[in-house]
Every structure is written in C-alpha cells, then in structure tokens.
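Encoded as structure tokens, here's the structure I'll be asking about.
Excluded from the complex is one protein chain; the other protein chains are retained at their positions.
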Amino acid sequence: MSSNEDQIMEKEETGNTKKPGYSAKDYKSPLKPIWCPGCGDFAVLNALQQSFAKLRLPRHKVAVISGIGCSSRIPGYLSTYGFNSLHGRAIPLAIGVKLANPDNTVVVAGGDGDLFSIGAGHMPHVARKNINLTVLAMDNRIYGLTKGQMSPTTPLDTYTSTTAYGSYDPPVNMVKYVLAYGAGFVARAFSGNLPLLTSLIMQGIEYKGFAFIQVLSPCVTYRGKAEYDSIRENSEVLPDTYDPTDHKSACEIGDIEDKQYLGLIYRNDNLIPYEDRIIEMRKHAQKGKVIPVGELINLYRT
Amino acid sequence: MSSNEDQIMEKEETGNTKKPGYSAKDYKSPLKPIWCPGCGDFAVLNALQQSFAKLRLPRHKVAVISGIGCSSRIPGYLSTYGFNSLHGRAIPLAIGVKLANPDNTVVVAGGDGDLFSIGAGHMPHVARKNINLTVLAMDNRIYGLTKGQMSPTTPLDTYTSTTAYGSYDPPVNMVKYVLAYGAGFVARAFSGNLPLLTSLIMQGIEYKGFAFIQVLSPCVTYRGKAEYDSIRENSEVLPDTYDPTDHKSACEIGDIEDKQYLGLIYRNDNLIPYEDRIIEMRKHAQKGKVIPVGELINLYRT
Amino acid sequence: MHAVRLPEKGRVEQWETRKTNQITIGIVGSGGDGAIAAGEIMASAAAHEGLYCILTKSYGATIRGGETSARIRLGANRVHSQGDKLDVLVCFSWKDFQLFKGELELKDQCVILYPEGDVIQPDQLPIEPGLHPTVIRVPFIKLAKEEVGNELTKNIVMLGVLAELFDLPKKGLVAAIHHRFERKSKDLIDLNLKALNIGSEYAKNNIHESHPVNFFYTTSPPKLLMTGNEAIAIGALNAGCRFMAGYPITPATEIMESLTRLMPMYDGTVVQAEDEIAAAAMVIGASFAGVKAMTATSGPGVSLMQEMLGLAVIAEIPFVLVNVQRGGPATGMPTKSEQADLMQAIFGCHGDGFKVVLAPCDVQDCYDIIQYAFAIAENFQVPVIVLSDQFLGQRKASFTTLFPDHIEVAERKLPTETDLENYLRYKISKTGVSPMTHPGIEGGEYLASGISHLENGYPTSSYFVNEQQTQKRYRKASRIIEKYPLWHYYGQKGATLGLLGWGSTKGIIREAVHLCTTAGIDVVGMVPRILHPLPIDELQDWFSTLSNLIVIEMSYSGQFLQYLRSQMKLPSTLVHYKRSGGSLIPLGEILNLIIEHCEESVTPEQKRIVDPEGIFDLDKSPTVSMHLRGDIYEL
Partner (left out) sequence: MHAVRLPEKGRVEQWETRKTNQITIGIVGSGGDGAIAAGEIMASAAAHEGLYCILTKSYGATIRGGETSARIRLGANRVHSQGDKLDVLVCFSWKDFQLFKGELELKDQCVILYPEGDVIQPDQLPIEPGLHPTVIRVPFIKLAKEEVGNELTKNIVMLGVLAELFDLPKKGLVAAIHHRFERKSKDLIDLNLKALNIGSEYAKNNIHESHPVNFFYTTSPPKLLMTGNEAIAIGALNAGCRFMAGYPITPATEIMESLTRLMPMYDGTVVQAEDEIAAAAMVIGASFAGVKAMTATSGPGVSLMQEMLGLAVIAEIPFVLVNVQRGGPATGMPTKSEQADLMQAIFGCHGDGFKVVLAPCDVQDCYDIIQYAFAIAENFQVPVIVLSDQFLGQRKASFTTLFPDHIEVAERKLPTETDLENYLRYKISKTGVSPMTHPGIEGGEYLASGISHLENGYPTSSYFVNEQQTQKRYRKASRIIEKYPLWHYYGQKGATLGLLGWGSTKGIIREAVHLCTTAGIDVVGMVPRILHPLPIDELQDWFSTLSNLIVIEMSYSGQFLQYLRSQMKLPSTLVHYKRSGGSLIPLGEILNLIIEHCEESVTPEQKRIVDPEGIFDLDKSPTVSMHLRGDIYEL
C-alpha cells in the first residue's frame, strides 16, 4: 500500500498539477482542511490563495512557514512550498528561508500563542531587523490545537481549561507591541471581512520589509460561535481619512483596546530592509581583494 | 585545604556576620568584584546596597536574581540571597521566587543581552502579569562577558567583534518596549548619577508591581571610557515638572531616541499586582468545601 | 437490520460461544460521532459497578472531525493491559478505521457493529482478510434522530445496543449518564437516558442473531476511575507540592488543568508560563524559595528544558519534571504514546549532570511515583524526571483505591544552628547532600548558581574544586537506590525466562506472565520503576537466575536496551522486542516470543490455556511484522 493512500485528499480541480496558473485554486493543496466547521482560519487560507493569485506569484517561489497550532496547519493546505515547523519558531525559521534566497516570497502564519507566547522573544528582533516577511498572526484568543487553554490574548476573566476560576493575566496587545518594535507595516484584519483581509495580505507581501498583520480569526469550538458577532460589534474599519503613514495616529489606534480598528494601521516606506543592508555590507567587505576560498589558509601563514 | 580558600575574598569590615545592621556595607558579600576598573556596574552594586540599607530590608528577606553576563555577577557581591542563573532566564526564575513567597523582596539584574536578546520572550509576560519584581536592566550596549559582540542595544554602525563591517541591526528601545507591555513603573537611570539611580531603585522596590529600570551602565573595556561622557552629553534628567503618571508623556519620552531622558518615566498605581489576583482567585476556589488533600482521591469515586 | 455472519470464502463455520469475564470493545468514529464520550461513559459505568476497566483513547491530530477511537477493556478481575484484539468493534466510519491501521486488531470471531446507512457492504469491510466476524448493522442515526429526537445521541443509542447485546452493566450506565451530564442540565440527562433505552429496546426487539461473545461478571462496590495525569496531579498535592508552572502540551496538559482547579484550594500557585523554559525556571525559582514545585510537559517541552535541568543539577535545586511521553522526534505524533525519551531523560543536558529518572507503570502507580519523585527530589536536592507516557497519562483505569499515607512526605534538610555559624550551602558531605536554606531564613543567605562553585556557592574556575563538587553530586546516586528500591516482579521465582520492560509496557508483561504462569509456563517479569540510577545489583541478581531474557520497549532505536547495556553486564543472549510507539504492543507477539524462547517446549495444551480463544496464532511461527522484533543479541 502506498503510504499516501491513507490520508484524506480532495480531488484536485485541475487535473494538471505541473502547470499551475494563477487562480486561487492553483494554490490549493490536495489536503482537505481539518479545521472545525466555521473556524476563522478558513478565511485566512482563502485570502492567502486569492492574494497569491492576484499577485501572480509562481507557487514555487513562495514559502509559507508556520509553527504549531490549528492556525499553523495552513501551509499544508497550500500548494506552495511550506514548512510546518515547531511551536513558536516560525519567525526565525522564516528568516533563514528569506535570507538564503531573498527572491522568494516568504509568509509566516501562526497563532496568538505561537507568535506571542512561546515565540514572543523572536518578534522584537525580526521587526527591528526589518526582515522582508509577511506575518499573519491568526488570533483566536485561545489555544485551539491543545483544546482550549488560556492564550496570551485571552480576555481577562475568561474561563478556560487552565483558568478554572477565570483568567487573570491581562492580555497582550499585538499591534501595540509590534509598533513599539519599530515595524514598518502594521495592520489588523478579521476573518469575517475577506476583502479587507485579502487586500491587507497583498499589501503586506508587496511591502518591502517586515509586515505584520493581526487577523482576528475566531475559534468557534473553544470560544463559541458568538465570537464572530462580538468581534463585529467591537471592531470598526478605519475610515478612508485615516493616514497610516502618521506614526502618532498609529500609536493612538494601537492604544485603543475596547475597540479593534481594522485596516492598515501603520506604514513606513522609509525603512531599509535587512537584505539591502546585507548587500551593502557585502560590498564593503569585498572592497579589498577577495581571495579564493581554497586559499584562505594562507591568511594564517606567519 | 578548604575549598573556599582559593577564592579572593575581601575582609569583611564588620567581624560579626551574624547580626547585620542596615548600613550599605552590611549588604556586601566577601567577594571582591572582578569587574574591570571603571565598569558602570560598580555603581549599580553600590546603589543597590544603599537602597537596601535605606529601606532597612533584612538581608534574608531579599533575593537578587540574575542571568549570565558581567552585570549578572551582581548577586555574588551582595550578602542577601542570590541566584546567578542562566543566560536570559532571570525573570521567570524570579517569578517563581516571588510567587513562592511574596513576603520577600525580589530584584532582577541583568544585561541588555540577557534581558532583551535571549531573554526577550519573558519581558512582555512578566510586565503584563504585573509581577511585583524590580528589574534592573544594566545596559552597556555590548556583550561584555563574552568580550565585545554586538548586543541588542548596540547603536547602528558600530564595529564589534561580530560586526566587522559595522553593525546594521537597529537597536532595541527598552523603555518603549516595556511601556507597550503595560508596565506600571518605568524608569531610566545612569551609573554616572548615583543618587538618582539609588532613588529610582528604592522607588522601584517600594512600588507594588512590576518595576522596570533601564540603567545606562558603561562597559569601559569594549565601548571605551568615553562612553560616560557620551552618555552625559546625550542624556538629561527629567525636569521636576514632568508628570510620570501621564501615560501619553511617558510614551513621548519613550519615543525619543536621540536624547536619553533619565528619571521616573512612568508610574501607574492603579494596576493590580499578580499576587493579589492570585489571592482573589484562591478565595474564589475555596468558596466551596475544601476537602483534605488525602481525600482528593474520592473525587474520582464513581 | 439483522446480523450477518460472514462465512469465509463461502464456508459456513460453526462457532462456540466464548464465555468470558473480560471483554474488549473498540469504538471508532470521527470527532462528532462521540466515540470517545461513549467509551468514557462505559468506563464510568464499569467503575460504578465495581468492574475493572482500562479505557484508552486515540486521536488523530485533529481537534474536531478527525478520527478518534476508544478501546475499553472490562473485566470482573483485574485487567492488566489495554487488551489486544477486539471482541467487539463499533465502527461509525470505515474511513477513520483505516487511519488506525496497525492500532486496532480484531479477533477472528469478533462482533462488528456499524451504521445501517453505510455504503460499505458487510462483505466489503476493510478488515484483515480471513476473519469470521459477526456483522450487525444498526440504524444508529435514524434511531437517534427519529426516536430520541437528537442525532448527537447516536453514541448513547449505541451504548444501549451494546448493553443489551453484551450484558453490560446497565445500572452503571444510567449512573454514568447522570454523572456526566449532572453539571449541564436535567434535560440532557433525560435525553441521554432515553437514547440508552431506545438502543436497548431496539437490540432486544430487532437483533436476533446470536453471537459468540458471552460476557459475564458479578458487580462489587464502586471503584476509583481516573487517568494517569489526574493521579499525578493529586499525588503531587499529596506530596506537598504547592507550586506548579507549565505550558499546555498534549498529552500532559491535563496535569496542569487538574492542578489549576485544585491547587488554589490549598493556597498553592499554578502559573501558565509563556513557554516551557519559563515554566522550568519558575519552578526552580519557587523551589529555591522553599516551596515544593513541579512542571509537567511532553518531549518538545523537555527538549526546551534541558539547560534548566542542568541548572537544577549543579545548583542542587530539587524539583519534579513530569514527561508524559508522546511519539517523537520533534512534534512527531502528539497524540500517540512512545518510550523514546528515556535517553534524553538520563543524558539530555550537556555536561555530567546527575539526575533521577522514575517511571510509573500504571495509573495507580502514577499516584505513588509522583510522591516518590518529590521525596527523592527533596531528600537529595536533585531534579527528578517522571517518565509517564500517553498510554498512562490519558488512559482511564478503575481500581479499588489509592493509599495516601504510605509514602513518607520528605521535608528539605535545613541547616542546624551550628551549620549556620559558617554556612556552606555546598559543603562536601558523605551523602552528597548538604543543608539547604531559602530566602526568609536568617543567616542562611547564599548564592545559588549554575556556575561551578565553592562550598559556599561563590564561583570558581578551579579544576580541583569543580571535580570535588561533581563527585559530591554523583555520590547521591548510591544512597538513592538504597533508599528507594522501586521495582516490581511478576510471576514465580525460579522461572528461567525473564521479561523486562518499563513504564506502560508493564501491562503487557504482567498479563503475559499471568497467562503463562496459569498454563504452567514459567516466566517471570521485572519492571524497574527507578531507571536512573539503575538498580544494577538487583538486576544482576535477577539475571543470574535466568537463562533467557526478553527486553520489551516502545522505542525504535531500542533506547532501553542501549541504556541497560551502557550500565551493566547483561545475560549473554537476549531477545529484544522493540518498535516505535503509536500503537499498543500486541500481547500475541509477546506470547509468541515467550513460546519461542522458553526453556522447555510448550505443549499444545499449555497454548490452549494461554490462549483459549486461539486468537494469537501461537502454533504458527510468528508472523513477520514490519517492525524489528525478536532481534537476538549476543552480548
């Protein structure tokens, strides 16, 4: 028995897998998502596929890197290169992928726990280094995959499987953190607003530098179906008049916690991406005579 | 040969180690600091000893927890309880110490690398949980102990042993980060201003909650003796008129990077410390009948 | 719908009714089918009527909608293992069944129940060829929808059917339904009782075919029913643990979940840390501050904690780390069991770091071993790793009781007045243990550190002092093994064929020994519960009585055998049964090995006693399975 028979696969809609075009379905993998029906992550998958299609990205030049979590399953559902790595480690792994070959488009997807609890230590550094990645923080305010424990974004006083008497850790404010880290592209989206989500992902990918998108992506199983409505109630799309290039307004938006503003919160096109700095530095290093690698030993001749 | 003979010890000034009083020298350990002459860390040690003395803290009720680094040697030079733990892990270790017995005063000391590079992932969580610790981030903008590599606060374009062509990672802004994390006590001090440093440490210890103090503490060996002067030039003590309870001003101060303002930048006395939340939660849990531990098995009788 | 008896290739066979006081039932379905819930209710029912039971659950990696299976083994007498081949299979979805390839095997004459509407015909079932099942199709969904009024109750309808067909404890089922839904609503209780009843009635009235499984038992007083993870949580509280920090991870999370509920009642603290490194650091901090502390995780978490483990070793800070093992490496198979973290537990951190490794061997033992772990940690100021596994941690088992008072609660060795006069935290001592203070104790102030240190705790880079302190720490080992003779023997002295395993494989060892001994085949089993330091003398003594040894483990690379070899001389030939985790070790394969390697040849009569139902092919030479089995080592 060939071992891939025992995995549920959807029929590919195009028979020809060798010459994919640029329609959303060309970015679908044969795996059928095993998210719970109604899970917000479906929308993120959908938006990603649409974004890739609209940007006409050849799928072999895209790598989607994730950690571990419900959300982190996403690379498995895409026909691009993917890496479902370790819990919390998508970002440094993606840095390696990007720097090894800056030609490729590298997208990071992960959960609130993955990126802001166990992975929290990587975020300031990727942001300040300004590595050209697009990060989708799929925030469901809970640990989905491990079945319902408090996450760093779980609101105060929530009953979860690890907070039998209500949670008492004040939640993380992703946007505020990432702004403080100096990120040049910061946005907030919602699984319930697919066009906005898609548009932000596209902008993020096109942005030359570190792009961070918080996606409010409800976990219907551990936070209930009502989560969609409650997000709808407590969120608002930023008005057209809002100027995302103004850092002060961005910080104000970031500070607001009772209302979740959706849209592009901050964008700074004057930051230098890390890859460019590396290229500069190499030039500097190569100013003198570059000896062939095999002759490096002679540097140690006394 | 008793094994402690082979360690350099200073003569204790008081012969009697059993009944320490509350003068600064009672907090001195018999170990002679092996920092380089002129190192900023001497001032931090001094200020800590003075603060303990002024606050009349019994030395057995104080624990100073550090990671690894030049700065992290500080607990060894104090006569209180101390833990020189692992690189980057002072904060979670201190959380355990504090929560195990909230009666004790727990101070964390660490370097810029220790707290904001390898230990960066712990900072948001201790701050938002609001654990009643006083954190001294001894910022020398370099890796001192490992002999001069780039640290997360090393300014751009610095030549260090790992940046042969000048550093290109934009540095961390500690105050800004910690404000974003929601810390209720944020200050900046300088080894060259001992009275201010001492006063801030005392306020930090007295503050009921998470207190963060960035201490500009020059590494004369790997950043040169001129570092003192350059800090003096680029820093300024906050004026008396400055209101640290105003969050907006605090954020403005945090944003300024060309000038380092010294003093208490932010203070919020309305935050609930974690210990208090735990006590609340325990009350909640103990509302029903609390059965003796030995009878817990009966909960599983069908 | 009626029962169908499937003749093998047209040949209708006669079968005899199997009168048995043990039955193993498997239930397979997708998440929504309620297979696991049904298993849990059945276990609860069994415990309520005083039956022994072991319930194991198996999940795919999915949250909802993925494949799940419950395997429950019930018996009037003590059941030692999860059961081998199934007597009864309830299959809600054949697609899911196939995903458990290698995990669910059927007895030749088993009973299979599956939904009436299923497109797969009785003669197309994707089961091993050559079996003779009695196949019964039941309109579960229809009954649930139309008769009960809620499709979701189909699993309870199914329980009703099973109860009727196999004479399961009905009073117990009613009690279990009350128990399960009492915190939800009265309506739910009624709904489910109705479903149960409709199931039984349907079976009574519509299923007329007889089948070979005749399960009988007598009831006794209610038993305890818990998982290994729960036993660890309450055992820890009993040992005086008052601080826990952890990070969720399958299959260990339930330990933290239980403790977040219980710990605050006893003024203890549980912190959900940001990651496992922080969790271990917090625990070490709390212990440094004088409070008994633990963490619980699984392989990935333990990998992250290695540096912290070394810190606790060199700073001599006691704490307990529970590793509920799952399939590795990396994320591996998070919902499946394995025993491949053994070498890591012993040798995982850099440097020469002496720590203690204990392993519980069943659910009750989880309660005891965690208490021994605290006792050893506190008495010897050393980190103790408890190696549980997914089979133990998430299995539910019923048993008569636990003994809260039989393990001495250790208190840390505090310094005397005299010690405090010139307090040396790391004073070289004969036992390797020196008095330990903590913040709050006047005159006991000291510097703890992960750096090589003098007796007073101050750092040194003297080779000489470092060697002395290393010796001191390793000196603890021999006293620990003296004071804690933690191992079990099964079977009768004098047997020359030995089975050796650890942890959850004990179930299979004990059952194999039991069956063989009954048949007069002399086999003895040994299961160490302290793995490091290894009880070398004890093992050596035991080996000297054996002519053949079978080492059994769930590790592809055979870590247990590698470890044994590294520590001691083993019998000059031995048989190594090893395989990766993910699936139970089949009793049949072990019995086959025993028959192959025991000194005197086993008679057909003996084989019949060992395997009255003839399900293990004891006569044939062992089937070659894909995993390495029965490797013979010449040592």
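Letters are used for the chains, namely A, B and C, taken in the order the chains are written, and counting of residues starts over at 1 for each.
Assume a residue touches a chain if its C-beta (ideal position, glycine included) is under 8 Å from a C-beta of that chain, and two chains touch if they have at least 3 such contacts.
Since the model is a prediction, treat every value here as computed from it, not as a measurement.
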- Query: Since one chain is left out of the picture, which of the remaining chains does it touch in the full complex?
  - Reply: A, B, C
- Message: Using the touch definition from the top, which of B:87, B:141, B:176 or B:282 touches the missing chain?
- Response: B:87
- Among C:329, C:485, C:520 or C:614, residue touching the chain not depicted: C:329
- Footprint of the hidden chain on subunit C, which residues? 59-61, 67, 99-103, 277, 299-300, 302-304, 306-307, 310-311, 313-315, 323, 325, 327-336, 338, 340-341, 343-344, 346-354, 449-452, 459, 461-464, 466-468, 470-471, 474, 555-557, 559, 562-563, 565-567, 569, 579-583, 626-627, 634-635
- Task: Please give every residue of subunit A in contact with the chain that is not shown.
- Result: 2-4, 6-7, 18, 29, 31, 58-63, 65, 68, 75-76, 79-86, 89, 91-101, 103-104, 121-122, 124-125, 278, 281-282, 284-286, 290, 293-297, 299-302
- Query: On subunit B, what residues meet the omitted chain?
  - Reply: 6, 8, 34-37, 68, 70, 84, 86-88, 117-118, 120, 143-147, 149-150, 152, 161-165, 169, 221
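Following the convention adopted for this analysis, only the chains that are shown with their structure count from here on.
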- Note on the structure: subunit A to subunit B, mean C-alpha position gap in Å, rounds to 33
- Give, as an integer number of Å, the spacing between the C-alpha centres of subunit C and subunit A. 38
- Going through subunit A residue by residue, note those that touch at least 2 other chains and give them in order. 117-118, 120, 152, 164-165, 169
- Multi-partner residues of subunit C (each touching 2 or more other chains): 261, 264, 274-275
